[in-house]
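Our next item is chain A:
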Amino acid sequence: MSISPLFVIIGAPLLGVLALLFRVPARLVALGSTGLMCVGALWAAAGLPADGGMYYRQGFDWLDAAGIRVTLGLGVDGFSLPFVMLTCVVALAAVMVTPRNMPRAAEFYACLLLIAAGAAGSFLATDLFFLYVFHELALVPTFLGIGIWGDGPRRVFVTFQTVIYLAAGSIVLLAGILGLLWVLRNASGSAMVSTDLAALRDLAASHAPGAGAQRWVFGFLLAGFGILVGLFPFHTWAPRAYAVAPAPVAMLHAGVLKKFGVYGLIRVGLAVLPEGADAWRGWLLVMLLGNILVIGWATIGQKQLNDMLGYSSVMHMGYLFLGVAAGTNLGLTGVVLLSVGHGLSIAGLFAVSGMVLERSGTLSMGQLGGIASRLPTLGFAFAVLGLASVGLPGLANFAGEVSILFGSWGARSHWAWGPMPALSWGVVAAAFGLILSAVYMLRATQTVFFGAGGSVEVEVRPIPVAWRVAVFLLIGCLLAAGLAPAGLSAAASSGLAEWFGGVGL
Partner candidate 1 sequence: MSNEFVPFLIQMVFAAAVPLGAFAVALLLGQRARTSAAKDTPYECGMEPRGTSSPRFSVKFYLVAMLFIIFDIEVVFFYPWAVAFRDAAGQSWTIFWAMLFFTGLVVAGLAYEWKKGGLDWSR
Partner candidate 2 sequence: MIVGLSCGMLASSGCTMPWWQIPELCWLLLGTVLLLGGCWGPETLRSRVAGVSAALFGLMLVLALFFWAPGGEAFGGFYRWDGLSILFKRLFLFGGFIASWMMLRSPDGPVAHRVEYVALPWFAVVAMGLMASAGDFAVLFVSLETLTITSYILVSMERDRGTSLEAGVKYLVMGGLSAAFLVYGIALLYGSCGTLRFDEMAGRLPGALAGDMGPVVRAGLLCVMVAVGFKVAAAPFQWWAPDVYQGAPVPITGFLAVASKAAGFAVLLRLLWGPFGGVRDTLAPMVAWLAAASILVGNLGALSQRNLKRLMGYSGIGHAGYLLMGVAAGSAAGVEAVVYYLAGYAVAALVVLGLLGGLVDRLGGAEMRHLNGLAKREPGLAWLMLVGLASLAGLPPLAGFLGKWMVFAAAFQAGLAWLVIVAGVGVVASLYYYLAPVRNMFFESPPPDAPPLELDLPFRTCVSILMGLAIILGIAPGPFMATIGRLLAGL
């Protein structure tokens, strides 16, 4: 067994949590572990092979029980690598923007590190069981993070609502996973089913389950992953949770953890159950248009900056699902690019809104105004990140959105309406949604940061260096990925092609 960067990425935050049990300088430990995660991510990126296939693969037999063989498998490919890098960067930024005078700091950093470890682990797991387990690891830290350090009158209610919603999603997903294993066992007739993802994919290719079985199992997977991502109409937890959560937790959750659902749906759902995915495509299109149009409309009406960011984050999930619904290589590559871009930009936006809250004591857009003239850093950062989120060319989101829209145009659909296939209509609606997002984002930028002075006093103090570094790190990554998306998209595209084996693309 050789040391691999994947151990570093998962091990560093877990060791950090262990260290935090003792009286150690908490911030330093957290910075060290997330820094190590980033190093690990770069190391993993350096080793990625040209074909984008699974690399650094290691598996350990873990358990044979109830006819299911579970292996503790880790690996990374061109498809998961961008997600892993996103996790590491956002984790580092989340630790850095945490105020130095955070109450109960050790516990807070432990929660952040656990969420980061859970997210990284679920992207690195090559085993269905551990994919699920690592994601669940983040549930309790999320609960504590929102409940202890959250803000707002309905903090406890929102905390419980979020966690129970997420748990419901997880349990639906668990039922889907068990159903998948059961269906595959019945189809193949073998006594023991391995939960290794590659083995499952191959098993499904050689012994495809019947269309009916595929349909109901994929339905469970879609609902489960969909709840975790905030797919319309399962989204109601998300905006409230992000509005209440402290900025670092919101950054990690909205920026990284939520991408798990999309990632899992592609990695498991599309690859193993292509017929099930076909059957649900129409419904998925309806739901994702709900995300884009209904939530987009709701976002415009928000009065609080953090509510607005939460809703906009849910809205953008619609674009990710559009790529999933298309299922083409280009569309899925766009999903990866947009996931990275959205993760970076929403994390930065939440960092800014956290700082605004700290300095002005309110996030009500009616009371705020002209912050950029007092604290130009905040204004600049919010403008850049907001434009990124709207899809300004040159930033990562643009590349992603364009790939998704092009990848979905004319993609095969079950039905057509008028002159175009259904997905093309979806593309038209999604393009209209971009206007919605421009409306709310630019309006917020205008009123909060560049308009006339607000009715509340803004505390003018130098902004901490760590905060600046973190936000500019996020912006830098956005720029890098946006100006030269070729590397990222080549890795994602080849990784996806390798994973799907050319089937169905």
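How were these picked? Simply put, all candidates are chains of the complex that A comes from, given by their letters.
Definition applied: a residue touches a chain if its C-beta (ideal position, glycine included) is under 8 Å from a C-beta of that chain, and two chains touch if they have at least 3 such contacts; residues count from 1.
In this text, all values refer to a predicted model and were calculated from it rather than measured experimentally.
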| item | value |
| --- | --- |
| Interface partner of chain A in the complex, by touch - 1 or 2 | 2 |
| Chain A residues touching candidate 2 - in the complex, by the definition given at the top | 61-68, 104, 107, 129, 132-133, 136-137, 139-140, 143-144, 147-148, 155-156, 159-160, 163-164, 167-168, 171-172, 174-175, 178-179, 181-182, 185 |
